[in-house]
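First, the structure itself, so that you have it in front of you.
One protein chain omitted, others in place.
Coming up: chain A.
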Amino acid sequence: MLVIRRDLVEAMVAHARRDHPDEACGQIAGPEGSDRPERFVPMLNAERSPTFYRFDATEQLKVHREMERNDEVPVVVYHSHTATEPYPSRTDISYAQEPDAHYVLIGTSDPEEHELRSYRIVDGVVTEEPVQVVESYMFAHTGVDDTPDGS
């Protein structure tokens, strides 16, 4: 299951809407081992295409270095499908190389209602997972360090 803050969901959807009809892509970094998405990192789609995306390689290295310095990993890797269902395409599956990441797809083919789905993709096998949107991780059961401080 992906547990994710509402503001991060809204940021992904806004990015997908902004770049529509081209595909938008990005990642959400979180502390290594936490499985908790925290830092929104929209990425350039080097392909600028309605049917394909690719992280810009130079930007990807820069972001990778930042994440290493912060002991972060890409907890979420997201992109949009602007004309088709938000289900991983054959190309998405062949490139999926982060077995610990949640692959989030945002469908923007309907101008009013977006569709957001999350998947694990491991060794070419796609498994959809539920998404729980929370206001804050304080009250969600995402880890032992989430107990609210004080009383």
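Definition applied: contacts are C-beta pairs under 8 Å (C-beta built on N, C-alpha and C of every residue); 3 or more make two chains touch, one makes a residue touch a chain; residues count from 1.
Basically, contacts and distances are computed from a predicted model.
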{"item": "Omitted chain (choose from \"Putative ABC transporter permease protein\", \"Branched-chain amino acid transport system ATP-binding protein\", \"Tetratricopeptide repeat-containing protein\" or \"MoaD/ThiS family protein\") - UniProt protein name", "value": "\"MoaD/ThiS family protein\""}
{"item": "Which of A:R17, A:R39 or A:R54 contacts the chain that the document leaves out", "value": "A:R54"}
{"item": "Contact footprint on chain A, counting only the chain that is left out", "value": "23, 25, 27, 43, 47, 51-55, 57-58, 60-61, 64, 73, 77, 79, 88-92, 94-100"}
